[in-house]
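One chain of protein is taken out of this complex; the other chains stay put.
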Amino acid sequence: MSALAKFGKQPWLWAWVGAIAVWAATAAYTGGTGSGQVMSAALTFGAFFVIVALGQMFVITLGPGNVDLSVPACMTLAGTVAMKSMDGSGAMLPLGLLLALAIGLSVGAINYSLIRLLRIPPIIATLSSSFIYQSAAIWWNRGLRVKPPTELAEFTTAKIAGIPVIALCVVVLAAIGHVVLTRTLYGRGVIAIGQNPRAAHLAGVKVERIRAATYMLSATLAGLCGYLLAGFSGGAALNMGEEYLLSSIAVVVIGGTSVAGGYANVPGLWGAALFLFLLVTMLNTMGAGAGVRLVLTGLIIIGVIVAASGGKRTT
Amino acid sequence: MSAESDLIVRLDGVAKSFGAVHALDGVSLDLRAGECLGLVGHNGAGKSTLMNVLSGNLLPDTGAIVIAGQDVTAGYSPQTAMQRGVRCVYQELSLCPNLTVAENARISHPAIAGFGWRRAARALIGAKLDEVFPGHGISTNDVVGDLSIARRQMVEIARAFAVTDTPARVVILDEPTSSLDAVVAEKLLKHVRRYVEGGGTCVLISHLLGEVLETSDRIAVMRDGGVVALDAARSFTRNSLVAAMGSVAETQTAAAADGAVIRDGAPVTLRATPSAPETLTLTAHKGEVVGLAGLSGQGQTELLVRVFEHAPGTDVSGNVSLVAGDRQSDGVFPLWSIAENVSIGSLRQFLDGFLLNHDKAFEFSNRWKDKIGIRTPDMADPILSLSGGNQQKALFARALGAPAEIIVMDDPMRGVDVGTKQEVYAMIREEAQKGRTFLWYTTEMDELRNCDHVYVFREGAIVADLTRAEMTEERVLHASFRADA
Partner (left out) sequence: MSALLSPRLLRSLLPPLSLAALLIAIFWLQPRTMSYFGLNLLLNLAVPIALATIAQMFILCVNELDLSLGGFVSLVACVTATWVHDTPLLGFAALVGLIAVYAALGALIHLRNLPSIVVTLGMSFVWLGLAVLVLPTPGGKAPEYIRSLMTLKPFFVPMPIIASVLIAGLVHLFLMRSALGTVLRGAGGNAKSLERAGWSILRIKMTMFALAGFFGVLSGMALVGLTTSADANIALRYTLLSIAGVILGGGEFVGGRVSPIGAVIGAVTLALAGSFLSFLRLNPDWQIGAQGAILIIVLALRVLISRTEAKA
């Protein structure tokens, strides 16, 4: 009983319950036709969300004000540069990947330097720097849409036993993220800083080193996502990262990570990513127009967060 | 003038439980006009809970609150308390740091409103500050966040004594002198006497038994959620109070007797020079307990933090760990368990390769639970389930458990009960004998007697360097004040 009660309090539970409920509702509406396809698409798109949200989760866990708004621009820049330098050649695949990761790493380093050297709130630092990355992507791309190497396109759409390969890879990535969060000095440090940065410093946590690593991790994952997404969607588009700005935050928070920092969990990321995708699918299936779809998406996000909170205010 | 007519507040059989913990076990207590009631007891004895009931922040489970003959228990709240003239200065400060001193006065005095409210608020709080703390040096236009802790405390106290449309019949002071230096504390206690002689009622909660004995008319001793002794202050002595609180009697001489560390024999482990001009340099040897004395906020904490950070101007050989004094802002991780709070200082010890072994960390914290006596059924409980004194023990465990040769302590005994203090003193002594070096900033004279060597701070500089033999209260005080002041 107490184990069950404890399970009921897991913060990631709600996201999963929501995802399954929405999927079931869609399946019930269509009478079950195509629900396998829907799940497969959800796993693919969810994987992209989870890659970005994993980095965003570490950033948000650093505490109030920490959020990486440069995610979309970083994705676009990494995707653009990687696609253009590979120029459709499969032999260049690893180089393109390295390039995308290196761009992410540098973006993260720049973001952190702005936060640290200029003492700008992260939300403003990553916002203003993202304008520059976006410009760089425009300038680099010149309005062309370079096709990705076929190998990359095939990899991002491949399936094993009906399950997208990319989803399997991201499950492994998320598992690594979970271990990093709970069982490394770095992960403990992030959580400590999120609760009380001064106390963390005075307890011997290397606060600045960890913050730097976190922003670099977030941008590197965004770079990776940009690379894969460009491969998946047939090239890097200048607006490819757009929806990932609010979605990456929504996935983290609906997944049960505390926006106030100091508490995070990885399983919720997958639940929330699937939930968000399946929600839109359900509304599409039911024939809702864009306006209704948006309103319902918003209300359900709020509904989930209200239900998950359980009314914690004490006097 | 019968005792009945003087009765201002009667608490009758007040009980309060938090889950399984009986914080108050049917307490009855009278407060009379024109008296100062001292309230002493261990951490967790129920003092703060009782005062939170009286000030309306907690509703009692059973029992009655009677103010000026009227039963006000039903629907009692901070507002009704305020209207009935009950004021409270809380242990954790409750000013808005983004507002000015005058604006903060407006917050707690809703009567100050309308056109010209700003002038009225300034006059009210300014006059009260002048009255209680002459020479305070605070402008009513100062933003509270820019003030030192001591000055914030002064504003908070002045605000509680200030009167607008509601009277200030009963003022509760919960550890009011914890961040004040001796001179300012003296001013406050004098004001308490004046206020009481003018017919007011004061409840003084303090761990400094000396000031309670001197200032109070009556003293109530609490233990385990009940009042165990209540009598005129003059019928108590320091020792009888401590005995009534049920803790071990203070043994000041014991520490002094065995502290025969000889400076010249041991190697130097650290040197640190404050950044202020014309200062002496602090030197600590292996196995020494070095005291940092002086009035509060004279640069002691800054020096400790610099030693902790191995900052320029310090020459530190060895790892340093720190015991925070301000638990809320510098010490505790509120979302974590006690075990996690203890083990964060020594995580490297629990690594298997790259990964942490949580079982090892938990075992480690359980060892420290027994060693330092953290009173909890389970170290996996949240840190905030502990009383303040036990939270502080957890912070000690964190620092002492860390692989550090040097421990710096930032006035760590603020608001900690006498029993806990004695246990911790003994542990510090024991660890020092094993070869660790302690830097101990303290605002309490008694604690300096546990030190082998004392440096006195004034205005950011070290102005005196006293060996144990030279250390007397008079000399420390002397050095703490300018010769011309």
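Note that the chains are named A and B in the order they appear, and that numbering of residues resets to 1 at the start of each chain.
To be clear about the criterion, a contact is a pair of C-beta atoms (placed from the backbone, for glycine too) under 8 Å apart; a residue touches a chain by one contact, two chains touch by 3 or more.
Note that the structure is a prediction, hence the values are computed from the model and not measured.
Considering the full assembly, B:97 is the residue among B:13, B:69 or B:97 that touches the omitted chain. Per the touch definition above, the residue from A:98, A:144 or A:294 contacting the chain not shown is A:294. The chain omitted from view is touched by exactly one of B:106, B:169, B:369 or B:436, namely B:106. Those residues of chain B that touch the chain absent from the view are 55, 57, 77-79, 82, 88, 90, 94-99, 103-104, 106-108, 110, 112-114, 117-118, 143, 145-146. Listed for chain A, the residues touching the missing chain in the whole complex are 64-65, 69, 114, 117-121, 123-125, 127-136, 138-139, 246, 249-250, 253-254, 258-260, 289-302, 305-306, 309, 311-313.
As a convention for this text, only the chains that are shown with their structure count from here on.
Taking each chain's centre as the average of its CA atoms, chain A and chain B sit 45 Å apart.
Taken together, the chain B residues at the contact with chain A in this complex read 305, 308, 321-322, 324, 329-336, 344-345, 347-348, 351, 354-356, 358, 398, 402.
Of all the residues in chain A, the ones that touch chain B in their complex are 179, 182-185, 188, 191-192, 195-196, 198-200, 202-205, 258, 262-263.
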